[in-house]
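Data first, discussion second: the structure below is written as structure tokens.
Yeah, one chain of the complex is gone here, protein chain that is, but the others are all in their spots.
Letters are used for the chains, namely A and B, taken in the order the chains are written, and counting of residues starts over at 1 for each.
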Amino acid sequence: MIAMARFILLRLLHTVLILFGVSIVAFGLIHLIPGNPLDILLPPEAPKEVVERLKVEFGFDKPLYVQYLAWLGRVLSGNLGTSVFTGLQVTGELLNALGNTLVLAVPAALLGFSLGTTLGTLAAFNHGKALDKVFSVIAILGLSMPHYWLGIALVVVFAVIWPVLPAAGMGGTGGLPTSWEELRCLVLPVVTLSMIPMGVIGRLVRSTVLEVISQEFPTALEAKGLRRGRIVFHVLKNAAPPALAVMGLQLGYLVGGSILVETVFNWPGSGQFMNLAIFRRDIPVLQGTVVVLASFFVLINLMVDVVQALIDPRMRR
Amino acid sequence: MSEPDRPTDRRDRGGPSQPLLLVRGLKKHFPAKGRLFGGRREMVQAVDGVSFSLMKGTTLGVVGESGCGKSTTARLLLHLIEPDAGEIVFDGDGVGDPHGISVRELRLQMQMVFQDSYSSLNPRATVGDIIAFGPRTAKGLARQAARERAERLLDQVGLGPVLFARRYPHELSGGQRQRVNIARALALEPRLLILDEAVSALDKSVEAQILNLLALCGASST
Partner (left out) sequence: MVEIAAAQPLLALDEPQGAEPRSYWTTVADRLRRDRVTIGVAIVLLLIIALAIFAPWAATHDPLQGSVLGRLKPVGTPGHLLGTDETGRDIWSRLVYGGRLSLICGITPVLLATLMGGTLGLVAGIGSRVINMLVMRVVDVFYAFPSVLLAIAICGVIGAGIGNTILSLTIVFIAPIVRVTESLATQVKSRDFVEAARASAAPLPAIIRQQILPNVLGGMLVYATSLVSISIIISAGLSFLGLGVTPPNPEWGLMLNALRQAIFVNPVVAALPGVAILITSLCFNLLSDGLRSAMDIKLPS
């Protein structure tokens, strides 16, 4: 028990340090832009006094680390700044957008994981036979597919050639789907997003289960007379830890990397939010989004590590 | 077989009465997998105060049950693991002393034949290269000279150089690999050879061959 607590403590410490580093990178991004950050915000003909005044107002005249600390302080208190473009608070907008992304990402994750696990397990138990080969092909296709292209292809098939589902948009006003129409809008993007997780998890589950099967204990279980179903259950329990870790990672990727699919489907999620910010050079929004998305990813990893440690005693160091 | 007059090795420093190797109070502790912070750390006393002396021209056998620290001691002698305490004196010179000899100089005079013949050979290198590695890199021998020495040694341990020099470890049997290990250890012309259970992984018949080989080695060096 104590070992567990110490492990979690260490991991927490580690995570805090990483979050610190992440914030530095996110903050430092804008200073990668050649030139004065202010030049982006103002038209070039702006009078000098205005430029100087804004410099002071935004704090650009202070040394870098002071700016960083000030920004960090604001972020930690929940204030991610104000959008240069819309003038709205970043935090509110971002949370909305993030919510929309989650509406996509979570079902996609669930779909991908369950499909991947089922197919992977089936393939492992039928090692060498046709089913295994077919599955391997599907999995590796899922992995190598540019998912944004898949989205387009699906739209072509299901919204153009055979107009059954909407081609884009979220329908309604955002948030959880409340109508049949909104659910229909979900289908294509969720399927698109689920491809890569399915491929990754499927392959991982297949190879892990194969490894477990090749050990002696499943045969021992069979000799003891356990029914097939129970044996599968035990095998899966052993194969679970690495799969869970990767699932967590995949969920993080889905949220952080959803921008491409969101662009295809015109889905107002955090990815599109960031996309807009990039094109408008809306620095505060960009910084805030990057920090939040990356932190989300880090926290998911932390949770995954903790859950893994709970399940698999070998993981605790 | 008549024994030639033992020539004195020109590296000899103190004459026949000075011990070749003198070990005093060697200690090594490993922390057991325990608490991360604070608490009492449990230590495994792998080697706790080992002392002995080895005279020139003699053989010292260290026996003990498995896990008693023989391998660790062997590694400590070569400074492959850092001792926690104790001193090692080689032919009158302290190892690691400012006035003594460095670990590197020690290793040029003291070599070891490892127990696991398979994992102690680089799977990506030929037998010839493995044996020549020491002389080439540590002694700066030219490639041709190092290769010739390797082939001579292969011959001496009974592996025809023509057949074996270009082979890879995975193509050899256990006994053959152990001979390669011995050849490799001899390549640097050490004054002291440490054998860490060199034959325990081999069949009896092969073991007999290797022991004969080692006896010959011992009989003709200082």
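Note that contacts are C-beta pairs under 8 Å (C-beta built on N, C-alpha and C of every residue); 3 or more make two chains touch, one makes a residue touch a chain.
Values in this document were obtained by computation on a predicted structure and should not be read as measured data.
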For the chain not depicted, the shown chains it touches: A, B
From B:50, B:112, B:141 or B:195, residue that would touch the chain that is not displayed: B:112
Sole residue of A:67, A:82 or A:263 that reaches the chain not shown, by the stated touch rule: A:263
Based on the whole complex, identify which of A:107, A:166, A:252 or A:284 touches the chain you can't see. A:252
Kindly state which of the options A:113, A:135 or A:297 is in contact with the chain not pictured. A:297
Hidden partner sits against chain A at residues 14, 17-18, 21-22, 24-26, 29-30, 32-33, 140-141, 143-146, 148-150, 152-153, 155-156, 160-161, 252-253, 255-257, 259-260, 263-264, 274-275, 277-279, 286, 290, 293-294, 297-298, 301
Note that chain B touches the chain not displayed via residues 1, 3-4, 75, 78, 80, 104, 107-108, 111-112, 114, 116, 118-126, 129, 133-134, 136-138, 156-160, 163-164, 166-168, 170-173, 175-176, 179, 181, 184, 186-189, 209, 212-213, 216-217, 219-221
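The definition used in the following text is that only the chains that are shown with their structure count from here on.
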Just curious, how far off is chain B from chain A if you go by their C-alpha centres, in Å? 54
